[in-house]
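With one protein chain removed, the remaining protein chains of the complex are shown where they sit.
So that you can tell them apart, the chains are marked A and B in the order they are listed, and the count of residues begins at 1 in each.
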Amino acid sequence: MRKRVISFVVLLVALSIVLIELFPIMVVIVNGFKRDIDIWSKNPFYFKPTLRSYQLIFTHREFPRSLRNSFVVASLSALVSVSLGSMAAYGLSRFNFKFNDALIFILLMVRMIPQISLAVPFYMIFRSIGLNDNVLGLSLAHISFNLPYVVALLLPFFSSIPREYEEAAKVDGCKTFQIFLKIFFPLASAGIVVAAVFAFLMSWNEFIYALVLTGTRAKTAPIVVNAFLGQYAPLWGQLSAAGTIMLLPVFAVTLSLQRYIIRGLSAGGIKG
Amino acid sequence: MRKWLICLAVLLTLTLMAATVRVLLWDDALTQALREGLPEFEKKTGIKVELELVPSGTLLQKTLISVTAERSDYDLIAVDEPNIPLVAPLLLPFAQWPETKFYTRPSMADIMPLALEAGQWKGEFKGLPVNANVYIWLTRKDIIEKYKDEFKKEYGYEMRVPKTLQELLDMAKFLSKKGIYGWAPFTKPTEGATCEAIWMFESFGTKVLQVTDKGYNVVLDKQKAIEAINFYRELLKYAPPGALDYGHAERVAAFSRGEVFSMFNWPALVPDIENPEKSLVAGNVVYTEPPAGPAKAAAVRGCWIVAIPLAAKEKTAAAEFAYWWMSVETGRKLIPKGLTPARESLLKDPAYSKERPWFLGIYQSMKYAVERPRFERYPEVSQVIRNNWLDAVSGRVSPEVAVDRMVEEINAVLKKYGY
């Protein structure tokens, strides 16, 4: 009984935190349904709802297609980054060579270089090998910053998983890669989920590479939405509506991956 | 057999003739309206058009990455007027644009001379202005109607669209007692603030930078600049709260909600003000040139220029597209879709003056057009001007100090680049 009361109290506290935190998001969502004139009114809650902004963005010549492009690029770059990245993080955390630290450093530091500096040479290479204005090309560019990120993110998670399970499996005669895939991966699921979500997100919202490396065909959503900023004043309604739509896929990905976060593992529970 | 050969020959010639012109423009209602006219263009000329629209804040960077002296990924590009000096070395001079078959070069007489100058650098025209973009002045005629008698009693002259800055100040003072803000500035630290500074400086009779054969001279008259700053600060007293951080979003919102009596705006923002769904003042606005300062009336100009890069592959096709864009028929077809023309004849055309009263305002204003300093390194100079201007009008720094710093820093920039 006590447990239920505590659960309920925790739920209330959590709910209030979420509500407060989400207030600006609610402003964004609501603005998508307001006429521009109401967005700047003193009373944010009274307004005449309208679907005009949504109508405009869905009939926009480029927005729906750009969403598709963004989805392809984000999924591809997240998939590759998480697969290769988790393997690398596993290797780096389990086989401790002296140069491991240096490798990790280089991976992280490379991510520190401002994208505009990297965008120019990227453009030049991609252009010469024909990867410009191409979903594959943009995915590769995104992998270049997602992969190091995933490795850095996963290292602490992997390192803090006790080795008994793998050692037991080795005793049973499993090969290293099998151990990695069947034993380790499920144990590290929480970290991997987080890494996947963030890799997807970084790619989804990314602007500069998308600006420089795409043209009419591979244009992604952030570029189109940026145009709603207007040369002068933003088109608030459309901006908010498009921004809200852009939230949905990432939210969906997060929600669906949440069930893979297995909590509170206990030793002795080795599956399979 | 012969029929097949003829077909093949025709097909071959057609494919050889079917050029593709790649156009890079900024993204807004005007350029989006162009898309509607593309099928007609493609049918008439056989040229396929690949139109790429990019957010205007990032257009210059994308252009510079994609266009160099040696290669160009685009055949026709749009350049914002202040960037012409920078980009000039990459562009084919207008005089050398190729001869075209389908559309003719627009008559220079029909394009307002001061708009043409936007595309000029060191004596050469580098491209065509595709929109007549210039400060226009907005005034609420319903407010004039409502208070004109009272105003006349107090100030002794008819309330009307302010012809001088002093009149604007008088009316602003009067209206502040009625709970109306007389005027709204632009004070965000971006290009818009530089425009305000130039507008005021020119209205009070001074330029900032002058191009000479040997280089550049800072010609800012300190006395006049200080007068301009002080007047602006006076006006600021009658601006809405938060006016020291007013960007387009804020001022258009304030004006659309009916809180501001009179202010400048760029033509691209005007359609929203005349849209009853977005504005409470639709139909109540008069469009004119800005009020005159002690020296003259000044309207800051900001035209977009379309130009052909030297390294472009399809120069003829690009010229065709540009001429098509500028043609009167295209203008007529696309104005209802959001195009703002650069041609005098279209701007003055009475067919548009009822639904688009600001066209006449643009025409009026363009006569008083002034330009921002022409310099290859314009952005750095613009930053100096705007930072010191904003420091002065916000009261962080005294006008004298601000003006001194402005001159000093511009000279430093000139020195840095070897002038």
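Here, a residue touches a chain if its C-beta (ideal position, glycine included) is under 8 Å from a C-beta of that chain, and two chains touch if they have at least 3 such contacts.
Quick note on the criterion: contacts and distances are computed from a predicted model.
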| item | value |
| --- | --- |
| Omitted chain (choose from "RnfABCDGE type electron transport complex subunit D", "2-oxoisovalerate dehydrogenase subunit alpha", "Sigma-E factor regulatory protein RseB" or "Sugar ABC transporter permease") - UniProt protein name | "Sugar ABC transporter permease" |
| Displayed chains contacted by the hidden chain, counting the whole assembly | A, B |
| Touching residue (missing chain; options B:Pro240, B:Pro291, B:Gly361 or B:Pro399) | B:Pro240 |
| Touching residue (missing chain; options A:Pro148, A:Gly215 or A:Gly237) | A:Pro148 |
| Interface with the unshown chain - residue positions in subunit B | 58, 61, 64-65, 68-70, 86-87, 89-90, 187-190, 240-242, 244-245, 249-250, 253-254, 377, 379-380, 383, 387, 390-391, 394, 396 |
| Subunit A residues touching the omitted chain (full complex) | 6-8, 10-11, 13-15, 17-18, 21-22, 24-25, 27-28, 31, 39-42, 44, 80, 84-85, 87-88, 90-97, 101, 103-105, 107-118, 120-122, 125, 140-141, 143-144, 147-149, 151-153, 155-157, 159-164, 176-177, 180, 187-188, 190-191, 193-194, 197-198, 201, 205, 207, 222, 225-226, 229, 234, 236, 239-240, 243, 246-247, 250-251, 254-255, 258-259, 261-267 |
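Here is the rule we use: only the chains that are shown with their structure count from here on.
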| item | value |
| --- | --- |
| Gap in Å, rounded to a whole number, between the CA centres of subunit B and subunit A | 39 |
| Subunit A partner contacts - residues on subunit B that touch it in the complex | 26-28, 32, 35, 50-58, 61-62, 65-66, 73, 247-249, 252-253, 256-257, 266, 268-269, 272, 277-280 |
| Residues on subunit A engaged by subunit B in the complex (per definition of touch) | 35-37, 39-41, 52, 61, 116, 119-120, 123, 127, 211-212, 215-216, 223, 226-227, 229-234, 236 |
